[in-house]
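Remarks on the structure that follows.
Apart from one protein chain that is not included, each protein chain of the complex appears where it belongs.
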Amino acid sequence: MDDASFWLGGLTAVTGGLMAVTRRNAVASVMWLVGAFLGMSVLFLGMDAGFIGVIQVLVYAGAIMVLFLFVIMLLKLTPAGLARVDRPKMTIAGILAAGALTAILCAVAVASPAWTRDGTDAAIRARTGTLVQGRTAAVADRLFSDHLLPFEITSVLLLAAIVGSVALTKRKV
Amino acid sequence: MTTTALAWTTLLAPLVAAALIACFTLKHRALSAALAVAGIGTGLVCSVAMAFRILGPGDPVREMHEFTWLASGGVTLKFGVLVDGLSVLMSLVVTGIGLCIFVFSNGYMKGERGWSRYFACLSLFAFSMLGIVFSTNLVETFIFWELVGVSSYSLIGYYFERPSAVEASKKAFLTNRIGDFGMTCGILLTFFTLAKAGIPGVSPSFTFTEIAPVFHSGVLKPFEADLALGAFLVFTGAMAKSAQVPLHVWLPDAMEGPTPVSALMHAATMVAAGVYLVCRTYFLFAPYEWPLHVVAGLGGATAFFAATMAFTANDVKKVLAYSTLSQLGYMTMALGLRSPSAAMFHLTTHACFKALLFLCAGAVIYGCHHEQDMRRMGGLRKKMPVTAWCYGIGALALAGIAPLSGFWSKDAILGAASGHSKPLYVVGLCVAFMTACYMGRAWWMTFMGEYRGGEAHAGDAAHAHAAPAVAHAAPAVHASHDPGHDAHGHDAHGHDAHGHDAHGHDAHGHDAHGHDAHGHDAHGHDAHGHDDHGPHGAHHGGEPQEVPWVMRGPLVVLAALSVVAGLLNIPAPLAAHGAHLEHWLMGTAAKPGPSWFPEAPPEVFHWDVAIGGTIAALLGIFIAWKFHGAAKSWSVDRFVAGIGPVHGWVERKWFFDDIYLFLVKRVQQPIADFCGFVEKRFLKEIVVDGIAVVSHWFGRQIRLLLDGHLHTYVTMALIGVLYLFVMLFATAHAGPGR
Amino acid sequence: MDSSLLELLILVPAVATALMFFVPAKSRALVVGLPAVAGAACLALSLRLFWIASTGGEAALAKLAPPVTAIVPSFGVHWALGADGMSAVMCVLTSIVMLAGSLVSIRSERTHTGIGDRPKVFFLLFLGLVTGVFGVFLFRDLFLFYFSYELAVVPMYMLIGMWGSTQATANKDYAAMKLTLYLTAGALVALVGLLALYYQAWQINGKPSFLLSDILAARARFDAGFQIWTYAFLFIGFAAIIPMWPLHTWSPIGHAAAPAAGSMMHAGVLMKLGAFAVLRIAYPTCPEGAAHWMPYVALLAMMNIVYGGLVAMAQQDMKFVIGFSSSSHMGYTLLGLASVEVIGCSGSVFLMFAHGVMTALAFSLIGFFYDQTHNRWIPDLGGLAHQLPFVGTCFVFMAMASAGVPGFANFASEFMVMVGAWKAGFVWQAVVSVFGVVIGAVYLLRAVRDAFFGPRNPRWNKLHDAHGLQRVPFLFMLAVLLATGFYPRPVTDVIDAAVRPIVQDVQRTKTYREKYPDRIELAEAQR
Partner (left out) sequence: MPPVTTAHYVMLSAILMGVGLFGVVTRKNAVIVLMGLELMLNAANLAFVAFARHHGNLQGHVFTFIVIAVAAAEAAVALSIMIALYRLKGSITLDDAQELKG
């Protein structure tokens, strides 16, 4: 695994994420999120998942975030509407729960020797005989053979989403 | 045709008639009547044919035909006909009297709205009654027993627009139901006691011919208590149907039905069913003492109390109703005194003369334009001579004057009483005296003296309000549309409208009818028929007149029968062979098996009993003449004052109705209301709705969690996920795996 | 045709339900005609089934069963149909009520209270319900049985909720909710018992199977304790729909609030599912339990009879009178079941038939005049026989049938129950049940008197009596009651043949022999 890309990408992603969810300005949030996604992309590339990394930038950082921006512009968000939840008890409970969940997951990850000891590049190669290269051709090979049906269904889902968005946003005539 | 086929024909002909009327001829009056008469007529012809076969001079025979009606789990219920002396005699009574009454109805019911319904119900009644007569087993008897109750219900409540009639029909049905309750229990108790006894060679059965021999064999000793109770319970059914104290209350009220119905059912045949039942099942009673003592005691009590009540009745039908009660008491007494043949004999003669009396009463009512109060009759002897003569014969027969039929049968009963129980003999004599007395009273009030119907009475205005306007809502049109009607001379007597005016009905648009002269058949059913009604505002118009021949004919026939029916059973010293009827009945089972009737010495004539009974009857007539006859030398009022409160008790019918009313209103209804209360307030509102309220409350509490804030939901979901993770890892680490 | 008779009986209503989706809602003739035709077809099929039962006996019926096929092998769900005399009679009953119910509903077009609006949806649910009912009577697989049971119960919620009465005394929302909750809760309790049977049989047989025959094969190894407790669950679950006291409170109000055809189906057929299920499932699978619990049930049955009758006496709403009378009459069914005697149980089944037809007739008649009067409050009625002579006559006949007058099937069946109860040694219960007949007469005659007799009430002068074709369903049901009442043997023989092995199974158990050491043995009837 590429240590540098992990630390760089990870730091960017976490920082971007944190900033995104704490900004009062929605546009700033979007921008920070774009940064986070770029960090993610770096992480993917560091794991030799080239195709996903690129898709991440194209779809997320590009398309989806632009969509967010458009919507934010359309909606005339007021600062009051962007304020934090004003019911502290519930918020604190939520934060605690989220933290606990994260902590548990992290603890599990640390405590599991299968992921720590056997999770280095060398160990993986020794165990599986290869380090997978997520190139476009390789992914496409899997996508259009074993996973053709889910892939096609995804297209139906997207179509449904398109129709749904149009139906939802269409003004009543 | 075999004998049993004849019996089947007798039984089914009226049913077929009823079914045909109900299905096809509801709209055709003449056809309906013809069908009904044809049905019962067929029955009579077949009965006569059977009589010739069965009742020869030789040994009587018994023939039976049965088929399985229902079988399950080792219990077989059968249906069939049993032809022997007893059933043929009864069948002759039912169809013979029935035919007379069916014919009479053709005149009496002229112009009634439910003509076809009437004849259908009448035929249904004949079917049910014949079913009891020919029944081969306890269950079949019970089935027809109930059907008789139903047809009686439908006929008592014939004038369903009249609340009192509906009430009376309901009372009759329910009282009979109470008896039937006992009877069902008795039947089941007897059946299962026999089953428990497990007599070898005898499978448990309801059929008379199969179980009767067992009762005489003596193997049932250990089960005596149960079987005696069973016999008594069977008798409770008879008690209700034959109107024995204390289940007699329905019979006087049943006079709400049309008079021919009263004649047929509540005098001649249906009420005799109880007596017949006990005769038929006498093997149940014969081995035991106490049930028969109860029977005799209740019979005596009924005879006596009913006779007293007859004195206070002013309704021409109610006198006869109480007299019927009293005579039924006689018969029951005879049953209890171990002389069922005397009971059957009295049943037969009574059927003739009581039907006659009732039909005469019907003729009087018809002739007097639906006036039923004897206080406003009188002098009818001149206006309705045939009716009067017939009534006279019937009354003398009932009073037991020799040589009319009533004398012989009453003598047989009194003879049995004098032999078995002196107190009951005294009661019997008292009742004989009272019977003659109240019949004399009825005779003089109705037929002798001057006609009192035309007089105007005080209190007309007050009465005008009492007569419900509703009576006129029923269309008073039939008579005028009936072509045959004029022939009976109604118009000549002019039912003038003034009679109605006195009722205060002008405001109801009477003039618009224009033909209210004919309204007698449709109006005013509420206005009469109650002896406690007080003086009516006015009679229903016109002079009384003799009834048409279609009604007179049956009267004459029945009168003739009332005279000669005694010949059936003239006892030994007076007749060559003596006691034919007794021979037929007693010998019923002589050939096929042990006798069902107890062995008893043949009936003989006792001069002392005959003279005693005759003196009592003559004394009764004399006293009636003194009070009510031409002389009127004794005052009723002074007598009433003399006996003090007793008169009040009699007028209140010895409080039986009050007790029942109390039971229904103050006991039964509160219990029902209490259950209704428990159901509504406790079960529904507290228990069931309470559970609903509690779960609703919990629901409301839980609902507070779902406050509409997305964040709450997310947080809750998170906590849930957290819980799952904790449990997952906790168990994963705890387990031996991993 | 005989070979697929049972499938056809299930498929005809199912296909009719499906077709109903495609019937144009505007075409009244088709909407009402389809269920009527389906009803007639079902009646023909059921009568054929009955004919086979009465000529060939149980052996001929057993031959009708189609081969068992696994639908979901991993859970052991099978397509298994089978009929015996009991189901044949119940199928006939269902077809009669179905046909009469749809014929009666033709009339409601003119009015608003019937099913005037949305008849298509009404009959869709109606047919669905009937499909479920036939399923209960014919499936021999616990899964499909239970599925059909629920299918029969749930449409009632909508039938009442959408077309029910809005009177204050019988609010349809309340009634629909109560009925559905009771019946589904009961079904759930029964489900516990069914699953217990399923798992126990699985353990014994080594393979999962919902087939009744598989469970019966394993029964020999069910111990007495298991049978007793499983039976308790099964019985209580099914008793809710019988309905046994004190689980009965859903039933009168359910009757009262439902539209005419709904009440007919509900009181006429649905209530019979419970007792049928007890005899079909609970008795054969847990005979020890039946022997153990039934004496206690006899006491509750007594409560049903007397208490139901007394409460009916205190009612003023015509439908409530009939409703409580139903619960009183079902007490006889319970008592017959509780007697564990062939004649008692046969009587119960026969009573289910008789009462089904009788009560369907009652509700159709009440529906008839209620459609016009919009009033069922007895004190408001009165003298209706003047305006409605035909309906009045039918009503009197119905009341007589209900009061247990001979000549109607009700008498024969109730008498059988009484004999059965007495034979089982429940003498006092039998006496009380005989007395229940007196109580029944009181409230029925009272209702007849107050509603139909008495002086003409001008308020109802505008009412139309049934005429022409409208009379057909009433006469039809009346004729059935009279025919089976005059000569019940054809029906009782068929029932008896089906019930006898079931009951004798229970009578052979250890518990039964201990409880009834001095049982009266009667010679079996010679056939």
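Labels A, B and C are assigned to the chains in the order they are written; within every chain, residues are numbered from 1.
Operating definition for what follows: a contact is a pair of C-beta atoms (placed from the backbone, for glycine too) under 8 Å apart; a residue touches a chain by one contact, two chains touch by 3 or more.
Fair warning: this is a prediction, and the values are worked out from it, not measured in the lab.
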Partner chains on view for the chain not depicted: A, B
Touching residues (missing chain, whole complex) on chain A: 1-3, 6-7, 10, 13-14, 17-18, 20-22, 26, 29-30, 33, 36-37, 40, 43-44, 47-49, 51-52, 55-56, 59-60, 63-64, 67-68, 71-72, 74-75, 77-78, 80-86, 91, 94-95, 97-99, 101-102, 105-106, 108-110, 112, 115-121, 124, 127-132, 134, 138-139, 141-143, 146-147, 150-151, 154, 157-158, 160-162, 164-166, 168-169
Hidden partner interface residues of chain B, rising order: 702-711, 714-715, 718
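Note that only the chains that are shown with their structure count from here on.
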Chain contact graph, described as a line, ring, star, complete graph or other shape: line
Innermost chain, where centres are averages of C-alpha coordinates: C
Chain separated most widely from chain A, comparing mean CA positions: B
Chain centre separation (chain B, chain C; CA means) in Å: 36
Chain A and chain B, separation of their C-alpha mean positions in angstrom: 96
Between chain C and chain A, distance of the C-alpha-averaged centres to the nearest whole Å: 61
Per-residue multi-chain contacts in chain A, two or more chains: none
Of all residues in chain C, those that touch chain B in their complex: 178, 246, 249, 307, 310-311, 313-315, 341-344, 346-347, 383, 385-386, 396, 400, 405-407, 411-412, 415-416, 418-420, 422-423, 430-431, 434-435, 437-438, 441-442, 445-446, 449, 452-456, 458, 487-489, 492-493, 495-496, 500, 503, 520-525, 527
Contact footprint of chain C on chain B as seen in their complex: 68-77, 139, 142-144, 146-147, 149-150, 153-154, 157, 160-163, 166-167, 170, 173-174, 177-178, 180-181, 184-185, 188-189, 191-192, 195-196, 203-204, 468, 470, 473-474, 668-669, 671-673, 675-677, 679, 683-684, 687-688
In the complex with chain B, residue positions of chain A that touch it: 85, 87, 90-91, 93-94, 97-98, 100-101, 104-105, 108
